[in-house]
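Omission of a single protein chain aside, the complex is shown with its protein chains in their original locations.
Each chain carries a letter (A and B) given by its place in the written order, and its residues are counted from 1.
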Amino acid sequence: MIAALRTPRGLATALILLVLAALPLLTQAFDQRYLLSIGTRIVIWSIAAVSLNMILGYGGLVSFGHAMFFGIGGYAIGILSAEGISSGWIQWPVALLAATAWAVVIGALSLRTRGLYFIMITLAFAQLVYYVGSGLEAYGGDDGLNISRSRFPGLIDLRDKASFYWLCFALLCASLWFCGRYANSRFGLVIRGAKSNELRMTALGFPVFRYRLAAFTIAGALGGLSGILLANEGAYVSPAMMSWMKSGDLIVIVVLGGMGTLFGPLYGTIAFFVLEEALPPILNLAHKGWGEYWMIVFGPLLVLIALYARGGIDSLLGRRHD
Amino acid sequence: MKNKLFGTATIAAAMAFGLPAMAQSPIKIGFVSTFSGPQAAIGEDMRRSVELAKEHLGGKMGGKPFEIIYEDDQFKPDVGKARSEKLVQQDKVNFIGGYIWSNVLLASYKTVVDEGDTILISANAGPSQIAGDLCNKNFFSTSWQNDQTPMAMGEYLNTKGVKSLYLVGPNYAAGKDMLAGVKRTYKGKIVSEDYTKWPDQLDFSAEMTKIAAAKPDGIFIFYPGAHGVQFVKQWAQSGLNKTVPLYQVFSIDAITLPQQGDLALGTLGAQEWVNDLPNEANKKYVADFKKKHGTYPSYYGAQSYDAIMLMASAAEALKGDLSNKDKVRAEMKKANFKSVRGDFKFGNNNFPIENFYIQETVKDPQGMVTVKTIATAVKDAVDPFAAKCPMK
Partner (left out) sequence: MEYLLLQVLNGVQLGLLMFLLAAGLTLTLGIMDLVNLAHGSLYMMGAYIAWTLIGVTDSFVLGALLALPATFLLGVVVEAVVIRKLYARDHLTQVLATFGLILFFNELVRALWGPAGKSIAVPGFLNRTIEILPGVPYPAYRFAIILVGALVAILLAWLVARTRLGMLIRAGASNRRMIGALGVNIELLFSLVFGLGAVFAGLAGLMSAPIASVRIGMGDDILILALVIIVIGGIGSIKGAFIAAMVVGQIDIVGRAFLPDILKTFMSSSAASSAAPAISQVMVYVLMAVVLVWRPTGLFGQRT
């Protein structure tokens, strides 16, 4: 543990986690409430990115529909809240169960395909969920739904921004710990092995399909968790949270951070949010009004990242030893 | 002289360090709209009108300078919410205006109004929830509630004696609101009610064929922005423009007309503001806008112009001191300013009680296609959700 701090990667990660852990105190000390709002979103999106990384990074399964789990987790909370069930003890398990069940079903159907076909079939299922969401007229349809936050009486008040942030941060730490265990377990090794050579893994006697389905399901459940948090963060759910653009953003984040690395999704999310917040003001500094054309810079940046920085931010921190 | 110098220095220091609550600190206004991507044309039109309002006010409200911070919602609810959060929490603005889209407004709504320090003024979106049970003292509208405009159209169709109507709209929340709105007031026969795929359906051939077969007395549509352009063009190309008149809300405006051109001539629409309304404020606004940009302003722009003027009226009455929010809200509630739509009052839910007009698409003397008022559809209309709002 201490030895890990000597590498630049270890040091950087420790620093980031330390800052994140103390963020509510820091933002209060410097009277920067807005930074805590961004921080909360970064932490929640990181959980989603960690979950996508489990299948995309380690497993090489390019799911172009991961934001649907945002939607399923979020809408489970939203619908229960609209029906008057506000207890988190009911809401959260139901939402997790819904995300898990849906992941099993579409995983079983999608994992029969490969390559572009897999990309497209996951997109198709995500679009399906998206349009079902926009069709839910009783729950706001396309306009979305304002909800009240989940209640955990006596335990935690999610309306308090600092408490809510620390809850999200604790869940992120738990997800990272879980993902670390997963990556180095026998189960994780099969998933990683099947990424580079599926045939060999099958020949070795591993039922690759079942392993992948299990991984897809876990990723779906964890994605559902981030959806639960996202709904509570904004006290609002809408179909837009699961549009295909959001799925694309998640892929960009995972690649940007470094695919198949434990902390890559965290780096990626931070970088993505910082870019989105900072690029327009920086361009505006160069010339007033340019900020609105930030995508003219962001687009080619994406091309360059895809072409030349496939190891992501993680690879900038030196070679890996594991 | 010395004093003046000191004052300038203080202003400079206050601006540089963003010191809050300095007597000379400028009034801050946030403006959230769509400035990038496919819908940027609407945001641009709103910004032009906001800038014009700033010019007309001489850059001052109640004797204080004001600055406007524009934020781009990218047509995404979550981005709009994050931008609104930034304006409230970091820039600590006095007012936030803008909001084209219902879903962006709904996503941003609680963050702004629950905070209590900032007053939100919607310059376009008017979802029923906010007019009804979610209404809030920190929210004002300078537009309308979604149902009102189609309801006005329905009333007009009754007086005109249109016996049967074919409804077409996009399959999303506002689309359903609009079609439901016209059904609230229209008493004739509804031949059919078609919802088309949103936003990816660009081709309306199947609908045109159905309409031709159904032979209604009129079509009622709601297609904002680019889809309105497509629907009107295809309606004209199918030859239906010679047999079935088109009645619309929010589908033909100053932004879409350059693309619809002559094809839109003769169509009728309902709106709470038209560019030829005969009041002084409007004449000045439209003339100056045309001089500057060579085109007519759209209703999005007019509502944004009014939003800034509403803020200015409160600041004027309080001599620039916006520290007491109760006083600010009370002043705003009076709607004591020259609106480009003519005078109006705020209802209990802070939505305008206003007239709606029927506009026809015509050519102006210079040959530019535009709209002109031909009738008043309803006077002092109150939206149907006001009763659900617990505010007095």
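The criterion applied here is as follows: a residue touches a chain if its C-beta (ideal position, glycine included) is under 8 Å from a C-beta of that chain, and two chains touch if they have at least 3 such contacts.
Everything numeric here is computed off the predicted structure, so don't read it as measured data.
Asker: Taking the full complex into account, find the residue in B:Met178, B:Val191 or B:Val229 that is in contact with the omitted chain.
Answerer: Checking each option in B:Met178, B:Val191 or B:Val229, the one touching the absent chain turns out to be B:Val229.
Asker: Which of these, B:Asp200, B:Glu280 or B:Asp326, touches the one chain of the complex that we don't see?
Answerer: That would be B:Asp200, which touches the missing chain.
Asker: State which residues belonging to chain B touch the missing partner chain.
Answerer: 36-38, 40-41, 43-44, 171, 192-200, 202-203, 205-207, 209-210, 213, 226, 229-230, 233-234, 237-239, 255-256, 258-261
Asker: Considering the whole complex rather than only what is displayed, give the residues of chain A touching the chain that is not shown.
Answerer: Per the touch rule, chain A residues meeting the hidden chain are 56, 62, 64, 109, 112-117, 119-121, 123-125, 127-128, 131-132, 135, 137, 244, 248, 251-252, 255, 293, 295-296, 298-303, 305-307, 310.
We adopt the following convention: only the chains that are shown with their structure count from here on.
Asker: Could you please state the distance in Å, as a whole number, between where the Cα atoms of chain A are centred and where those of chain B are centred?
Answerer: 36
Asker: Looking at the complex, which residues from chain A come into contact with chain B?
Answerer: My answer: residues 32-34, 37-38, 41, 134-135, 137, 140-144, 146, 234-236, 238, 240-241, 245, 280, 291-295.
Asker: Which of the residues in chain B end up touching chain A in this complex?
Answerer: That would be residues 35-37, 40, 72, 76-78, 81-82, 85-86, 89-90, 102-103, 106-107, 109-111, 127, 129, 134, 171-174, 176, 198 of chain B.
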